[in-house]
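The complex appears here minus one protein chain, its other protein chains still in place.
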Amino acid sequence: MNWIQALFKIDRRILFLLIAVVVILPLVKPLGLPTAVTIHAQNLFDAVDRIPPRTKPVLLSMDYSPSVMPELQPMSLAIIRHCLARRIPIIIMTLDPTGAGLAEDAIRKAAPEYPELKEGVDYVFAGYKVGGYLAMISIGQSFQATFPSDAAGHASKDVPILANIKNYDDIGLIVCIAGSAIVENWIVFAVTRYHATLGAGITAVSSADYYPFLQTGQLCGMLAGMKGGAEYEQLLANNNLSHAPKRASQGMDAISSAHILIIIFIFLGNIGYFLGRRKKA
Amino acid sequence: MKLILPLLVLLLFMPLLAFSQVPPEPAPPPAVPPTVAPPTDIVAKDTPNDAGGSITVTFKPSMDDGAKPPKITGYDVLRSPAGKDSFEVAGFSPRVAPEPVGRINDSSVPQDGILYVYKMRAIGVNGNEGVSALSNPARSSQQWFNTARINALAATVLFLIFVVAFVNRARVGKSLFIRRIAGLSAVEEAVGRATEMGRPMLYVPGIGTISDIATIASLNILAQVAKKAAEYETPLIVPNFDPIVYTVAHEVVKEAYLEVGKPDAFKADNVYFITNDQMGYAAAVDGIMVRDKPATNFLLGSFFAESLILAETGATTGAIQIAGTDQVAQLPFFITACDYTLMGEELYAASAYLAKEPLLLGTLKAQDLSKMIIVGILILGALVTLALRSGWVINMLNVG
Amino acid sequence: MFSHMFSTSVWTWIAAFLTLAIFSFLYKDNPFYRFAEHLFVGVSAGYWVIIYWYNNMVPNLINPLINFGHSWPHVSHVWLDGLVIIPGLLGLLFFSMFTKKHSYLILLPLAIILGMENGLSVPTYLQAEVLKQAQGTLQGIHTPFIAGQTFFLINGLIILIGVIATLSYFFFSREHKGVLGVSSKVGIWFIMLGFGASFGYTVMARLSLLVGRVQFLLTDWIHLIK
Partner (left out) sequence: MDRRIPLAIVLVLGITMMLQFFIPSRASETFFTDIFVRWGLIIYIFALIPSVGSLIRHHWRKLGARKEGWAYSIVTLIGLFGMALIGFLDREHVLARFKASGLFRTVFLNIQVPMQASMFGILAFYMASASYRAFRARTLEATLLLIAAFIVMFGVIPFGAYVWDKIPFISEWLLEVPNMAAKRGIRFGVGLGIAATSLKIILGIERSWMGGGGKA
């Protein structure tokens, strides 16, 4: 029986081709599979949404490197879009030496969608700060001393969004997006020491370590992995805040369909194996 | 360091800032924030088991520590040379409750051997604060033995005794039984197969450095494989990731050819360095697999994400693959894509097994004895925990 | 029109070409992959040479010797700066490997490295892998037992049994028969369940990296996804 043998040994190139198809298709033509929003993503969304427009800014710290970009960049973009749409000022910074390029990239993508908003008034990239947690303490002491100028070199006192920030008290919410333990530093120094409010976006692999902090309320909300990014995008769309392409949702579609394809293949392989064995016996 | 000093000074002036923000009109009396209770029982002690420069401060938390909503954010630790009143902030501790005692290491002690005193300041949510009484004076010093590592020392000495004892038993000629390890019995067969087919063998020592013992184990196995390759005159390709591993691999293979009396058959060009880049190395080894079509691939050593790239490419070329690593996370990939997989410890046992050298086998016995002791400790510890509700076995295993 | 559909940056084109060249290996080995692979090896080897040169060689060997006595913050340690000449000279011995008669000289720098590394690993691994793991296993029973969490206590006990069974699989000095045969069999079951789970979990991480690459091709290079 030829078709049994065919099931048993499908050429791996056919497998590869199908994987490529199920990964590419959802990216080009989004399936729009529904994303169940977790309570932690909802909480983070609410924390941002509660900030009154044109008041205290959100401080977004993009503390990651390009290697985890597929998982985390959509989260940063979603937060930026949320702030811009709601007219909540947003200050972006990074504590990762390779994060500057990613931050600039995110602004370059999101800002043109809101042509009426101005750099320096509604959003700004403050730049990279060396020193990890020392920089966090330093912001608590004096934001102006920590960031004497923005990344483009304008003196902070001349940048409207930065001019009146003295320390964490003038910040509505901190959101840290990271793939490493730096989130824990934010919790210890910004939250415990300076009682700032903190939300986080974390890679799927490390997210398990942070659930305890959600219980204690030290994190007001959390996005976990590409799925977390997809949830936030879903919330933006549900609230009619942004209809920009949902990168993480598309990515999740691609990942889900690839998983299902692999599962189907394992299934086919086993059916082929059993039928083939029965025939031999 | 240069950053910290001004920060500390700034921190000292923080209370002043609180004053400067007093509203212009006189506040109504009930609005005056109640003071927060200070922490008590501040005890300073030299931090044990360190290189000096550090004093450990313990304290009983403020009465307001456990309040809900929180009344305090944490505690500042202030230090001054004893007898002087020049306190500076030396550290910060978050809230302690429900723990009965707080502990913080001040590792910025300026000088060993000088007496310092400490006090602590509870920082209220509203900027008010409660300052404790002074601690006892204490001085920091360095130690010459880490008492927190006594159990590690005991384990090391015990293990050393086991190894030496079993090696001596082997030396006087007591025979030591070692069970069959599937992947290793296959080595001979794999070499023979490559020879029959007239195709080369590929030996990939992984992307570890020489400080990874898996790499050393791999080089030990390479010595055995190279000898067989030299005997049968089967070409042996050894691409390298790490420079030092390359130099050793080169020596090992060269000596193997020398030992079987065929120094001229050694081709230096077959043992070479590729690149110190994980994926660059993987790309190049993939290239060797599909172009030189080795009949046997050895993937032994320290492997990371590239494990499956190499193993899966090798599987499609039809080579027999013998893999082994101590990177537990990569074992699932080797198991699925290779013919034989040496898991963790089996990799270390391999060179002893292949060399059939009684002295080398001795340590395997020492390892087995140690495993029996571990099993004993685990069972005993579980019984003590469940029967006595006691954690003393757990505490015994505490390491510093 | 072109700039609507494609990137106009030469570097993006290069990156896209190399990405496709690497992926072409999935079909079969071909000149594009071979080109990319050889370029990868050359460029990355050059990259690491430069990184090691500036980050290790210059600060650790060259600067201490050039600015002898000035580079070290603690005056009492100046002699340590001078000592770097020793590993420097030992390092030169690596060149002996290309000689026929004196190649044994590389054993000297190797002996230094191996002596230090192996000495370090004996107590470190006994502490980190043996004592710590034993403690963790027992802690997994103790904590839920004290807190009265039955589900976690059962998990802790299953882990204990699994650890002992797995350990018995690695018992070399006896045939796996009798009690040892049974426990090593159970050990293998645990290993297989664990490896399967770990394999399944990794699929997600690898797929998200692939998604990232495809998104690069379809947004930065071809402007197909808006």
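As written, the chains take the letters A, B and C, and residue 1 is the first residue of each chain.
Everything that follows uses one rule, which is that a residue touches a chain if its C-beta (ideal position, glycine included) is under 8 Å from a C-beta of that chain, and two chains touch if they have at least 3 such contacts.
This one's a predicted model, so the numbers in the text were calculated from it and none came from an experiment.
Peer 1: Where does the absent chain touch, in terms of which shown chains it meets?
Peer 2: It touches the following shown chains in the full complex: A, B, C.
Peer 1: One chain isn't shown here. Among B:Val57, B:Ala323 or B:Ala337, which residue touches it?
Peer 2: Of all options in B:Val57, B:Ala323 or B:Ala337, contact with the hidden chain holds for B:Ala337.
Peer 1: With the missing chain put back, one of C:Asn30, C:Asn118 or C:Gln149 would touch it. Which one?
Peer 2: Final answer for the missing-chain contact: C:Asn118.
Peer 1: Of the residues B:Leu78, B:Met120, B:Ala366 or B:Leu397, I need the one that contacts the missing chain.
Peer 2: Of these options, the touching residue for the absent chain is B:Ala366.
Peer 1: Using the document's contact rule, name the residues of chain A that touch the chain not shown here.
Peer 2: Interface with the chain not displayed, on the chain A side: 10, 12, 15-16, 19-20, 23, 33, 35-36, 66, 97, 100-101, 128, 130, 227, 252, 255-256, 258-263, 265-266, 269-270, 273-274.
Peer 1: Taking the full complex into account, what residues of chain C touch the chain not shown?
Peer 2: Output for chain C: 11-12, 14-16, 18-19, 22-23, 25-26, 34-36, 38-54, 56-57, 60-61, 77, 80, 83-84, 86-88, 90-92, 94-95, 97-98, 104-105, 107-126, 128-130, 133-134, 136-137, 155, 158-167, 169-170, 187-204, 206-207, 209-210, 212-214, 216.
Peer 1: With the missing chain put back, which residues of chain B would touch it? List them for me.
Peer 2: On the side of chain B, residues 49-52, 142-146, 149, 152-153, 156, 159-160, 163-164, 167, 211, 213, 216-217, 219-220, 223-224, 227, 240, 243-244, 246-248, 250-252, 254-256, 258-259, 268-269, 271-280, 282-283, 291, 305-306, 308-309, 311-313, 315, 326, 328, 331-333, 335-337, 343-345, 347-349, 351, 355, 357, 359-360, 362-364, 366-367, 370-371, 374 touch the unshown chain.
One rule holds for everything that comes next: only the chains that are shown with their structure count from here on.
Peer 1: If we define chain centres by averaging CA atoms, which chain lands farthest from chain A? Would you check?
Peer 2: With centres defined by C-alpha atoms, farthest from chain A sits B.
Peer 1: Let me have the rounded angstrom distance from the C-alpha centre of chain A over to the C-alpha centre of chain C, please.
Peer 2: Those two chain centres are 26 Å apart.
Peer 1: How big is the gap, in whole Å, between where the Cα atoms of chain A centre and where those of chain B centre?
Peer 2: Their C-alpha centroids are separated by 30 Å.
Peer 1: Between chain B and chain C, what is the gap in Å from one C-alpha centre to the other?
Peer 2: Chain B and chain C have C-alpha centres separated by 12 Å.
Peer 1: Give every residue of chain B touching chain C within the complex, in rising order.
Peer 2: Going by the criterion above, the answer is residues 149, 151-153, 155-156, 159, 176-179, 181, 210-211, 213, 216, 244, 247-248, 250-251, 254, 274-277, 279-281, 283-284, 286-287, 290-291, 329, 331-333, 335-336, 343-346, 349, 364-365, 367-368, 370-371, 374-375, 377-379, 381-382, 385-386, 389, 391, 393-394, 397-399.
Peer 1: Can you list the residues on chain C that touch chain A in the complex?
Peer 2: Within the complex, chain C touches chain A at residues 26-27, 203-205, 207-212, 214-215, 218, 224-226.
Peer 1: Going by the contact rule at the top, pick out the chain C residues touching chain B in the complex.
Peer 2: Listed in rising order, the residues are 22, 25, 28-29, 33-34, 36-37, 40-41, 43-45, 47-48, 94, 97, 103, 106-107, 110, 113-114, 117-118, 120-123, 125-128, 130-132, 134-135, 137-139, 141-142, 145-146, 157, 160, 163-164, 167-168, 170-176, 191, 195-196, 198-199, 202.
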